[in-house]
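A protein chain is absent from this complex, but the other protein chains hold their places.
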Amino acid sequence: MANRLDIDSDLIRKLAQLLDETGLSEIEYESGGRSVRVARQINAHNSSISGHTGEIITQLKSAPEATPLSPTPEKREGTPITAPMVGTVFLAPEPGADPYVKLGDIINEGDTVMLIEAMKTYNPIRATKTGKVLEILVDDATPVEFGEELVLIE
Amino acid sequence: MANRLDIDSDLIRKLAQLLDETGLSEIEYESGGRSVRVARQINAHNSSISGHTGEIITQLKSAPEATPLSPTPEKREGTPITAPMVGTVFLAPEPGADPYVKLGDIINEGDTVMLIEAMKTYNPIRATKTGKVLEILVDDATPVEFGEELVLIE
Amino acid sequence: MFEKVLIANRGEIALRIHRACREMGIATVAVHSTADADAMHVRLADESICLGPPSAKDSYLNIPAIVSAATIVGANAVHPGYGFLSEDAGFASILEEHGFTFIGPKPEHIALMGDKVAAKEVLEKFGVPVVPGSNGAVESPEEARAVSRKLGYPVLIKAAGGGGGRGMQVVRQPSDMESAYTIARTEAKASFRNDTVYIEKFLETPRHIEVQVFADSHGSAVHLGERDCSLQRRHQKILEEARSPALTETERNKIGEIASGAIKQLGYENAGTIEFLYEDGNFYFIEMNTRLQVEHPVTEMITGVDMVREQIRVADGLPLSFAQDNISFNGHAIECRITAEDPETFAPSPGKITDYHPPGGLSVRVDSGLYSGYEVPAYYDSLVSKLIVHGQSRNECLMRLRRSLEEYVIGGIRTTIPLHEKILANPDFLNGEYDIHWLERFVSDELT
Partner (left out) sequence: MFEKVLIANRGEIALRIHRACREMGIATVAVHSTADADAMHVRLADESICLGPPSAKDSYLNIPAIVSAATIVGANAVHPGYGFLSEDAGFASILEEHGFTFIGPKPEHIALMGDKVAAKEVLEKFGVPVVPGSNGAVESPEEARAVSRKLGYPVLIKAAGGGGGRGMQVVRQPSDMESAYTIARTEAKASFRNDTVYIEKFLETPRHIEVQVFADSHGSAVHLGERDCSLQRRHQKILEEARSPALTETERNKIGEIASGAIKQLGYENAGTIEFLYEDGNFYFIEMNTRLQVEHPVTEMITGVDMVREQIRVADGLPLSFAQDNISFNGHAIECRITAEDPETFAPSPGKITDYHPPGGLSVRVDSGLYSGYEVPAYYDSLVSKLIVHGQSRNECLMRLRRSLEEYVIGGIRTTIPLHEKILANPDFLNGEYDIHWLERFVSDELT
């Protein structure tokens, strides 16, 4: 070991560069009892946060926006209409009035399905296709974030 | 050792290309005391330190215990006798004297094959089996660590 | 005290703000783009809201979305971090109109310092030394030549509305003035929708020295000493240290008192930084940043002041928790900005982090949102980590920084860690002998 102390870093760097250049994962070079081996393992491994403590998990719960509560799309039929902005949804033109759409309604592309209030302005959300209303995924007067699914159309 | 090696980059590039065209994962090439080994891992296993800078790699080299430099045993014939302690190896009873064993000798289990000096005491290292000396893996008066292979017996 | 703070930023600074809030018992709200849904601060925040698609203008610069988010979650205050909306006076006013506290200075001060010409005039009035130059806008090449004759060449043409080096032109002789002047105006127009330009004396080998100031709503103003940010590439700071190896104790105290005195007269509130060029013992005002700086940790390390905590307290109307006499400078601190760039070509290197292991131990601090498995998005600034190290002496700090860089593992992307290791091996840097041009030369020498 005594003479293994003086390591030539440049040589190692040179070999490391060769690893890059050639895409090799390992180079071993030996001469007269002296040998050097460099290796680099390029590989992805599982997200460290996926295995996070209970604490984090509870926080993710308290942050439903980060992990939408709505069941995974592939489990549901229909095409979602998603929120184009952050705001508060209103299902009807005014409190007490009939909602824009009800389950089972046949609606046409361009129909208003609900309003999203942002900074005191009410923005109509319009149907992106014609079809039957399969599911309404949000409650009246509740907040939504960008990209959140609002309605499912057949 | 390493720092006195001059690396033939072209040779490595050539071998890398050979890996490509032959689809091999490893090539070991040996000739006249010089040997090269290149490998490309398709499914690298996970080690978080593997992604470290040249620095770490250098240190791994200076720490052969972490990744033994000795060629992989299954490639060699014979049974190794390993060092039972840290110390300095002496191949002969005294400077200038004949070594305990030479290549090709037939030795018996229990024969002394070399001495390891630790804290000024000389500890005889005895053959663990009877057979022919295939290879002596250490030089006279060089340090060894626990577990390091000393001699190969047929 | 605020019960809930919305963090209108991303990356390491969003995490920094989350931590300060958490340690004050304040709930945090992370607002983010779709690209940042898995960001560390989003995962750690008490609540998070997606603002919009990756493009900053649709998310982190989307004022209506941010205000809606603040309304929905019932936040009391908004911390803008740095960059994005942090120096947008309009954003600050809108928040106030909607009843949210903007954690930063008053809109009028943000606006004032946003106008480089006005800022210079005001601060000069309050005793801050400025670069000799045209008094305000220069209307023609002729006027430019006349001004420059008085100042003496070389001179620098700068955009009044600008910053970050855009619209700047160095002129070394009268004959170059015509074209340089035209280019400067055109660039200024293009970059800032304002083609007003002014002229300053050009300094050949200055250092970038900035003074950290802090003021509360009760009329007290304090300085936290200087930071030396001379190591820059393309006007981007790469490494900062405090205290500056170049200043004498007298210079330090003098410029510090001038800076705190000026913001006191200005009636400024919260944290701010007054940037100077320093050459031959003289300071020349560059600009004032009305926000937290990327490099604030070096000041925290030598003063012990938690600056984000202090910002929140001051924004809530509390007096500064320290007077000038309580501030002492202990040891030395250096920050390395680690970016997701090739350390030689500086090509951006976004992507998945395969391995992540930050250095630890005594007096080593890492501010980073990186984690193993995180995907560095390509849409934003390339800063991925700040490594800040403290030492009793500058030398101890340098040695500790070196071993920390050795230990730092960031796998899967290229980073500027190797660049920092090279800088730390350079005698000029180790001796503290560098100016704002040093790094550009160093980098180009390294490449050739």
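Residue numbering begins at 1 within each chain, and the chains themselves are lettered A, B and C in the order written.
Methods note: contacts are C-beta pairs under 8 Å (C-beta built on N, C-alpha and C of every residue); 3 or more make two chains touch, one makes a residue touch a chain.
The structure displayed is predicted, hence computed values, not measured ones.
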Residue among C:N282, C:N330, C:T345 or C:S444 that touches the chain left out of view: C:N330
Hidden partner chain, touching residue among B:T88, B:T112 or B:T128: B:T88
Contact footprint on chain C, counting only the chain that is left out: 15-16, 19, 22-25, 44, 297, 300, 304, 306, 330-331, 355-358, 360-368, 371-372, 392, 396, 399-400, 402-403, 406-407, 409
For chain B, residues in touch with the removed chain: 46-49, 56, 59-60, 62-63, 65-66, 85-88, 118-119, 143, 145-148
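The criterion applied here is as follows: only the chains that are shown with their structure count from here on.
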Centre distance in Å when chain B and chain C are each reduced to the mean of their C-alpha atoms: 54
Chain A-chain C separation of Cα centroids, rounded to whole Å: 30
For chain B, residues that touch 2 or more chains besides their own: 48, 50-51, 55
For chain C, residues that touch 2 or more chains besides their own: 354-356, 372, 412
